[in-house]
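Left out: one protein chain. Kept in place: all the others.
Moving on, here comes chain A:
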Amino acid sequence: MVDQNVVERIKQDLGSSDVVLYMKGTPVFPQCGFSAAVVQVLSHVGVPFKGVNILEEPGLRQGLKEFSNWPTFPQLYVKGELVGGCDIVREMYESGELQSLLTEKGVATGVNA
């Protein structure tokens, strides 16, 4: 069972930004190749996002695995929904599905392109 405080914290994060990336490290200093790859995709798409460094929050790290039934990081959320990890985000980016998902959900892209 996920600790209620962790659930509240996750809901707060997901409510605070359209796009949230739980990752190892920070967008400026990713500390894992998979996390860095997703940061790169998001910057190519030009979508603003909130990066959360789970290496600094072990409770959040474990809680997220149970909360989303997803065992690894990074984890990308759009409008509170899990989109996936590095594999899925990369696959969707290459097929254009990520861009159409963002547009469909009313999330602005091409902001810093």
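Note that a contact is a pair of C-beta atoms (placed from the backbone, for glycine too) under 8 Å apart; a residue touches a chain by one contact, two chains touch by 3 or more; residues count from 1.
Rule of thumb we're sticking to: contacts and distances are computed from a predicted model.
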Candidate names "BolA family transcriptional regulator", "ATP synthase epsilon chain", "Acyl carrier protein" or "Peptide ABC transporter permease"; UniProt protein name, chain not shown: "BolA family transcriptional regulator"
Identified contact with the non-displayed chain, of A:V7, A:L55 or A:L82: A:L82
Where the unshown chain meets chain A, residue by residue: 34, 65, 69-72, 82-88, 91-92
